[in-house]
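All protein chains of the complex are present and in place, except for one that has been dropped.
Per-chain numbering from 1; labels A, B and C assigned in written order.
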C-alpha cells in the first residue's frame, strides 16, 4: 500500500473531491440507497419494525389495511405488515445467496476459461453452453429435486442455473484485459506473471462483475418467488415473499392486500438494487472509459 | 363365522382420493340442484371445470379420482349404488352372492351394445376383468379393488360368475365404481396400449362418447344416442339430456372462479371455501355440495417414536389445538370440524364422539406437565432433561391443496402457545414416500374417501402399515381394534358392523391415536340454469341426469 | 471462400451436437441423483400398486439394469428418433411433447414479438430526446424488469378478465386467449430489451454518421429509425437469443396462472416424478431451441452488420 503523508493540502484536495462526488449523486440513487438501508435494518432486526408474523387472530381475519394493521391481515388474521418485514430476511438472503453462488461459479469457470489455452477455453465454454442450453427453471427444478427444497437448496438451485452468464462475462473481460495496453505496459516493466495477474488482470476483469451481480440479484429474487408460486419454493417457518404471493393468489379479488404488499416489496427491493447497481456501473465505467 | 386372515391376502386398499369424498344419505350434506324446476329439456351443452387433470385415462390403471369422475360418463358398471348405499341393477339385472362370499354370479341385461357396435356380454366382462389383473396393464388401483380375484367364468352369454380365493365382502361396492367399468372387447384387443391417452379409443357403453381430449385444456364428451340401459334409481332412462359435456382443466382457483363468474363455464368443481359466500350471493349462480365420507382430514401421531409414545402428550396435542376456530377461519365455515376419524356420512359413524374432546389449553398444559415436560427454553418451548419438545411434521409443497399448509401454520401457532414446537421440513415426493415407509416422522396428515367404514381397519389395524399397502400412519397397535375391524370387514350384518366400528372410533380417540381435524366437502358452483346435478357416493357429480333450463 | 463458410457452419453444427448430448447427459446424471426409489416416486404417494406390479414396472423400464446400460440404451433410442415412453403417462414422449409444445411456442413467440415491439417503441421514442422522457421510459422498464411475470399475469387477469370480462379467462383456444398471457410475459422481457436497445440507439446517435445524416436534412426520428436502429439491432439480437432460454421459466409460471396447455406443466410433472424419458425429451427440445436460436442470432447479426461476416466465418 502506498503511504501518503496526510499533509493538510493533500487532505483538503481529497475531501473536496469526495464532496464533489457526493453532490452529483442523482436523487433516485439516494432514494434507492435509503430503501436498501431500511431493508438491511429490517433483515437484521425485524422486531424493531413489526410485531409477530405468526400470531394468528382469526377474529381479525381478512381485514383491509388499517392503522392497527398497515398492510391488513391475511385469512388467519396474521398481520401482513409483520409478515412482509419478517419475510425480508429469507427473501433477500435468497437473492444474495443465489447471486453469490452464481458469481462464485461464474468467476471460477470464467477465470479458468480466460487463462487456459485455446483448447481449455473451448472445452469450458462448451460446458457452459450445455448448462446454458437448459432453461434455468429446468436446472433449478433438477437441483431442487436432487437436494430437496429447503431454503439453502433453492438458493443453490437458482445460483447454479445462472452461473453461465457470469462465466461468459468474466471470460470475455479476462480476454479483453489480457490484451489491453496497460497489461502490455506492465509486461514491459518486467513484472512477473503472478504479480501482473493479481495487480492488473483480476481487479479490472472482476470490476464489472459487481454491476452484473446487482442485476443478477433482482433476477434471483424474482425466480425464487416464481418457484414458490409453482409450489417448489422454500417453506421456512417465517413467511417468504414468494410464498406469500403464492398463498395470496386465491384472494385476489376478495383480499387484494394480502398479495399486493409482498409483490410491492419484491419489486421495490429489485428496483432499488438495480438503481444502485446502474449508478455503480456509471461511476465505474465512467472512470475507466474503456 | 370367523374369517381367517392369511398373511399374504392383499388388504383391501382404498383409493386415496386427491379431492374425492363419499357420503351416505343420512344426515345433511347431499343437496340436488334446482328441485323446484319443471320438466327436464333435452339438448344444449355444458362446460364443467375441475382443478386436476387426469395423468392417465385408463380406468383399469389410474388411481386418480378425476379419471373416474370423467370416465363414469363413458363406462357403465355391473351394479349401481344409490346415495344411501343400497345396490341396484345396472348392466347386471340380478346377482347372487355365495354364502361364503367367495363368488358372485351376475345375470346380465340383454340388448346392451358398446358404442363401436359390439355387444356387451359375459365374455366382455371376463375380458375386462382379465385386463385389470394382467401384469402388462400395470394397474395402480383397479386391481386392488378386485382383491383376492381368482377368475371369471362365462356360464352363458348373459351369466357370469366371479370367484375369489377367500370371502370378499367389499366386491359389490367395488363393482359399482367406474374403475371396474367395461371397455369394448375390440378396443381392448386393438388399442390396449393407447387407452391411457384418452380420446375416441376409450369405447364403453356409457351415456356419453369420448369425442376428444386436448392435453392441458379439455375433454369433450358427446351424447350416446343409443343409450337405453340406465341403472334403476337414476333420474331417467334413455339417452342423456345434454348434447355435449366439456370438461375443462383450470388448475388456478381464481381462474376457475373467475370463469364461473364471467359465464365462460357452467359448473366449477372444487369451489374454494373462500369464494363460496360470494357465489352464494350471486343470484345467477348456485352452490351445491356433498360432505365426504370415509377418512376425514386427520393428523396421525407416530405412537412408536419420541415424545408421542406417551399417551398424555398425544392427548395434550388432541386438546391443545383450537380446531373449531382454525377450521372456521381457514375454510370460512364451509367445512365441518371432525370429531371422529371418519366422516359423519360414513356408514357406522359414531355420533357419540361429538364434543367429547373439546379444545382445552389448560388441560393440555396440565397433561404436558404431568408427562414431565416442565422446563421452558428461550423460545418459549417446553423442555425435559434439557431436550426441547419438538415434533417433525413433513410437508410436500407440490402436493399441498385446500390451504392445508395454512391450516398447518395455524396449528403450529396453537401448539407454540402450549410450548410444543412443530418443525415442518419441506420434502420432495421421493423423500416423503421414504419417510412414510420408514416412519421417520412424528406427525403425518392424511385424508382418503371411501363410502365404506372398512377404512378404519386400514387406518388402525396393526397389520395395515404403509409397507403392506395400508394407511396405519400412527403405527397403532390395539388387539381389540384389530379384532373389531376384522369382524366388520367380514360381515354384511349392519348391526354387527355399527357396533364394532363405533367401538373402534371410540377407542382410537380415547388413546389419542388420531387427531381428526375436518370433514372435507366437495363444493361445486353452478349457473342457475343447470338442473338436476347430483352427487354419487364418492361425492363426484353425475352428469347423466343433468339438463339446461332454456330460460 | 465458400469452403471456409461451409467449414465454419460445420464446426458450429458439431459444437451444437456436442452441447445437446452434453446437456442430455447432465440431465440424465442429475435426475438419477434424485433420492428415493424410482418406482415409488413414479407411482406417487397415493398409489396402491401391489408389490408385483411394482416389480413389473421396475423390469419393464429397466430400472434394475445398471445406470450406464440404461443411458446407452436411451442414447441408441434417441439416435433412432424414438424418445421412449413416459413412465407416468404410458404415452410416447414424442407425442406428449409434440402435442404440448405448440401452445408454448405460440406463447413464447407472441411474448417475444410483443416485447420487441414495446421495447422498440419506447426506446425509439425516447432515445436522444429530452432527459425527462428518457428517465420516464427507463423507470417503467426498471419496474417491468423487477416484477415477476406470474404476478403481472395475476394482476392482468384480475383486471381484464374477472372485472372487465374483456379477455377469456383461460385456455388457448383462440387468439384472444393469447393476449393476456403474452402481455404478462412480454412486459418483463420488454423492460430488459428496452434498456439494451436504448443504450444501443444512444451510442449510435453519438456517432458522426448520425450528425452527417442530420446534416442531410433528416429529422431526429428518421435518423433514429433509418440509421441508429440497425446499429442497436446486433446487441438486441444477442440478448433476445439468450432470453428465449430463460423464457421457458416465465412460460411455466404464466401457463399455470392462465391455465394454458404447454410444456410448462409437463416439465413440472416430469421432474417431480422423475419421469426420465419426458425430462430427457424436454432437455433435447430445449437444447435444440438453444442451438437454433444462437445459430439464427449469428446469421441475423451478419445480415445486419456485414462487417461481421469475416468474423462469423473464422469462428
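As a working rule, contacts are C-beta pairs under 8 Å (C-beta built on N, C-alpha and C of every residue); 3 or more make two chains touch, one makes a residue touch a chain.
Going forward, contacts and distances are computed from a predicted model.
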Among "NADH dehydrogenase", "Na+/H+ antiporter subunit C", "Heme exporter protein D" or "ABC transporter domain-containing protein", go ahead and choose the protein name stored in UniProt for the chain not displayed.
"ABC transporter domain-containing protein"
Note: the excluded chain touches shown chains A, C
Of the residues C:231, C:260 or C:274, which one touches the chain left out of the display?
C:231
In the complete complex, which positions of subunit C touch the hidden chain?
1, 4, 130, 207-209, 211-219, 226-227, 230-231, 304-307, 310-311, 313-314
Mind listing the subunit A residues that contact the chain we can't see here?
2-5, 10, 13-14, 17, 180-182, 184-192, 199-200, 203-204, 207, 287-290
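Here, only the chains that are shown with their structure count from here on.
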Tell me the shape of the graph of touching chains, choosing from line, ring, star, complete and other.
complete
Could you tell me which pair, A-C or A-B, is linked by more C-beta pairs in contact?
A-C
Which chain maximises the distance between its CA centroid and that of subunit C?
B
Subunit B to subunit C, mean C-alpha position gap in Å, rounds to 40
Need the CA-centroid distance for the pair subunit A / subunit B, whole Å please.
46
Touching two or more other chains in subunit B are residues 252, 254, 258, 398, 428, 430-431
What are the residue numbers in subunit A that touch two or more other chains?
145, 148, 230, 232, 249, 252-253
Can you check the complex and tell me which residues of subunit A touch subunit C?
28, 126-127, 129-138, 140-143, 145-146, 148, 165, 218, 222-223, 225-226, 229-230, 232, 245, 249, 252-253, 256, 259, 263, 266-268, 270-271, 274-275
Can you list the subunit C residues touching subunit A in their complex?
15, 18-20, 22-23, 26-27, 30-31, 33-35, 135, 142-143, 145-151, 154, 157-158, 162-163, 188, 242, 245-250, 252-253, 256-257, 267-268, 271-272, 274, 279, 282-283, 286-287, 290-291
Any idea which subunit A residues touch subunit B in the complex?
54-56, 58, 61, 75-77, 144-145, 148-150, 230-235, 237, 247, 249-254
